[in-house]
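Everything below concerns the one structure shown next.
Now for subunit A:
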Amino acid sequence: MIGLELLLLIFLVFCAIATVLCKRLISSIIIFMAYSAVMSLVWFLLQSPDLAITEAAVGAGMTSLLFFLTLQRINQLKGLEQDEDNTKR
Partner candidate 1 sequence: MGLVYNIPLFSILLVVVSGVCIPLFRNGKHVIRFVQIVQLLVGAGSLFLMVGLSSLNESFTYQLGHVPAPWGNELRAGPLEGLLSFVFSLVMLLAFSGSRESLISDIKPHRLGNYCLLMQLLYGTLLAMIYTDDLFTAYVFVEVAAVTACVLVSAKESGRSIVSAIRYLMFNCLGSGLFLLGIAILYVLTGHLLFSSLQQAVEQYLLSGSSKLPLIVSALLMTLGLSIKSAQFPFHAWLPDAHASATTTSSAILSGLLLKGYLIILMKLMVCIFGPFVMVSSYLCDLLLLLGLAGMLFASVAALRQEEVKRMIAYSSSAQISYIFLSLGLGSQLGLLAACFQMIVHALTKSMIFLGAGAMINGVHGHYWGQLRGAARKVPLGGIAFTVGGLSLCGIPLLAGFSAKYCIALAALDADWQMAPALFGLAASSVLNAMYYIPAILVIWGRTKPNQEEEWKPISIGLEQKFALSFLLFCNLYLGMRFGLVRDLIEQGIYRFGSFG
Partner candidate 2 sequence: MLELILEQRYYLVSILLFSIGFVTLFLHPNLIKKIIGLNLMDTSIFLFLAAMGYMEGGQAPMIEEGSNWAMYINPIPGGLVLTGIVVAVSTTALFLSLTHRLYRKYHSLNLDVILMLAKKGREDT
């Protein structure tokens, strides 16, 4: 049991470092999603199912979705700029 806990905790730290250092924003958001999912698993192990459900729905689901949508919107703006440049060419 303690082995599993340690594994999850180390994975958490690893994910945290990875999500910070990752250069592509999209992959760092995906890693953040994994981080949230693992966090909810840890809370389940800590006998707090309420927290686990909420974190899975809000942290891994909602927050990551908001990140994705923002990124999509930003990329769309970028894409438009490139389109303008292309039409000028």
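Picked so that all candidates are chains of the complex that A comes from, given by their letters.
Just so it is clear, contacts are C-beta pairs under 8 Å (C-beta built on N, C-alpha and C of every residue); 3 or more make two chains touch, one makes a residue touch a chain; residues count from 1.
Since we're looking at a predicted model, the values are computed, not measured.
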Within this complex, subunit A touches, out of 1 or 2, candidate 2
Candidate 2 partner contacts - residues on subunit A that touch it in the complex: 2, 5-6, 9, 12-13, 16-17, 19-20, 25, 28-29, 32, 35-36, 39, 42-43, 46-51, 54-55, 58-59, 62-63, 66-67, 70-71, 73-74, 77, 81
